[in-house]
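Below, a portion of the complex is reproduced, with chain positions unchanged.
Order of writing sets the labels: A and B. Residues in every chain begin at 1.
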Amino acid sequence: MKVVTLGEVMLRLTPEGYGRFVQADRLLTAYGGAEANVAALLAQFGAHAVFVTKLPAHELGLAAAGALRRYGTDLSYVLYGSGRLGVYYLEKGASQRGGKVIYDREGSAFARSLPDEYDWDGIFGGADWFHFTGITPALGGNCLHIVQRACREAKSYGATVSCDINYRASLWTCEAAREALTALMADVDVCISNADQVTQVFGLRAQGEGNAHDAVLAGMLAERFGLRGVALTRRRSVTASENFFSGMYYDGKAYFSREYDMLIVDRVGGGDAFAGGLIWALGNQEAPQAAVEFAAAAGCFKHSVEGDVCLASEQEVRAVANGMTDGRVSR
Amino acid sequence: MKVVTLGEVMLRLTPEGYGRFVQADRLLTAYGGAEANVAALLAQFGAHAVFVTKLPAHELGLAAAGALRRYGTDLSYVLYGSGRLGVYYLEKGASQRGGKVIYDREGSAFARSLPDEYDWDGIFGGADWFHFTGITPALGGNCLHIVQRACREAKSYGATVSCDINYRASLWTCEAAREALTALMADVDVCISNADQVTQVFGLRAQGEGNAHDAVLAGMLAERFGLRGVALTRRRSVTASENFFSGMYYDGKAYFSREYDMLIVDRVGGGDAFAGGLIWALGNQEAPQAAVEFAAAAGCFKHSVEGDVCLASEQEVRAVANGMTDGRVSR
């Protein structure tokens, strides 16, 4: 399976352990971004995962590329040029203290890139799937046009297109998001989001609570945009250290995964892992129930892994999906 | 609001993570002390927080001063001279294994200092509040006289005086504590403690259990010493990793905060954060219920922060006090 994802990569800087920014004398580096995270997970699963971006032509750009290549992502179509490497600073939360993210991503090489710079034929030739998130069109510059172009190219090559809404209030307003994403939805087959964002961005509101509510909401979204499928992550935050996590997939009927009670190591990238798991399962023609179990297991697994990228093999995720969650040591 | 606190600063040395002393090949440094911790938190809230001590005139004394200044504490009245920098070694507990503290604080520059060395007029000119703890008079040397002098000066400048009992059995006996603290209570307006210490040090015993018991006990303490207010921290230790924490404030009537179920990052300084929160709230004329909520939130927040000092802004603490405890990432 050849999967293409496209977006921005950032340098992530995190104090060690539960250190706060003001006391941190060293910051752990990681390189990630919603779409890059998906590609890196799929590469570990065995997909031919092509990640497309533009990086600054200096050593940090090379470092970002190297970090992604490490997990097998195909970076052959990455461009290098002027502009910054976006940065985000992450302070992990603990117990009642929430995590903090400070974004410093304006003016990145990617955000300054142009649709015509990319080798679309090379990128999408033979591609089975294209995935993007709502973050990319929100980045300004030509990013919306790049995504539009990519969607069109993907469709022309017969790829399935998925979009993770990933609404970020710090990047744009709900109105702007709705307008841009609505236009993009024409090319989208599978939409990934969560109930709050569906309501917030698209103004859709369902009655009731729990499973029933989410199933109805997914149905409304599917209908609105003529989607083949809708996947929702479902998270209940007890504290920064403990979350419940599960997923739902809707394709006319709603399928719910088991729910995980997680002690969190690093919660960034949980949604991306869910998306990656879903793409892998659907792309491999798994049944909806199996697919949502696999996706939720990938999302759960990510919460126990440091960094943006879910470091996991298909077997490891499948084991969790099959209920092996007692955490025993395998020797 | 100008707040003055006075006491000893120590170098705290802690193995990384959950390492035990015997295996530790490196120790994390922090500088703190009950009163310094209060001052540093108040400085972050925006108070003019003056911390008074005497430090050794060598590089470690400067390092201690620098560490406190970092968070905005005013160290203009600190003295430098001969004597040691006190040290305490802290091994964090985990699960059923309790934490360990080894004190090595005898002979500190502060403990050897004299009441007349300090610039009391500069220190207390314009001060609204003076805070000390029961640790300082327990340090021997002239420390009791220094505290007595400070209380008298504070009162003469019209400052409110608060005392956190902070009884430490390794420093003095209950009898010695009772005698010294009883004498000091004449100048104290607000007393901070917990139920066990009130009984242990002052011999006060209330009937019943839970809220009622603590309310009665606080009333007895208030009456005994003619206090304007009594605040008690209330902690239930499940294990070294999980504690329940809340607070009570009594001013004729008892006000109880919400209770927090905490996964602990670092429990040292939780009481100091509670004291700092209380002083900030009361000093800003907040209502008793709001004040105890703010104090308990500060105490809770500290348990998620590494080091002695609660690193937190007023807004962060207020958010917790308002019930935002689900630990979501703010982006």
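One rule holds in what follows: a contact is a pair of C-beta atoms (placed from the backbone, for glycine too) under 8 Å apart; a residue touches a chain by one contact, two chains touch by 3 or more.
Fair warning: this is a prediction, and the values are worked out from it, not measured in the lab.
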Chains shown: 2; total copies of the one sequence in the complete assembly of this file come to 6
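Definition applied: only the chains that are shown with their structure count from here on.
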Cα centre of subunit A to Cα centre of subunit B, whole Å, reads 44
In their shared complex, subunit B is touched by residues of subunit A numbered 17-20, 22-23, 93-101, 103, 168-170, 237-242, 267-268
Interface with subunit A, subunit B side, in the complex: residues 17, 70-71, 260-265, 300-301, 303-307, 311, 316, 320, 324-331
